[in-house]
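Note that this complex is displayed minus one protein chain, with the remaining chains in position.
Let's look at chain A:
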Amino acid sequence: MSAEIMERVKNIVVDRLGVEASDVTLEASFKEDLGADSLDVVELVMELEDEFDMEISDEDAEKINTVGDVVTYIASHK
C-alpha cells in the first residue's frame, strides 16, 4: 500500500518540482532538499488532494515537511 502511494506521490513531486526521481526519498524535505517554496508546498497538497481524492486540512498541511510525512498521512487517512 505504502509503496504504491510512494510511487504516485513521487510522480507528482517530480512533475511539480522538476527534481530527479532518485532525490524523492521518504526522508527528503520539500523545502530543504527539493527546493520547494511555501507556495509550492500548498500547490503540492492541492494536487495530492486531487490525486488521492481526499481533503487535507490547513492544519495538517502545515505539519508536512518531508515526502515521508505525506505518504504516512495518506496511508493513515485513506
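List of remarks:
Going forward, a contact is a pair of C-beta atoms (placed from the backbone, for glycine too) under 8 Å apart; a residue touches a chain by one contact, two chains touch by 3 or more; residues count from 1.
Just so we're on the same page, contacts and distances are computed from a predicted model.
The protein name that UniProt records for the chain not on display, among "Peptide ABC transporter permease", "3-oxoacyl-[acyl-carrier-protein] reductase", "non-specific serine/threonine protein kinase" or "ATP-binding cassette domain-containing protein", is "3-oxoacyl-[acyl-carrier-protein] reductase".
Annotation for chain A: contacts to the undisplayed chain at residues 39, 42-43, 46.
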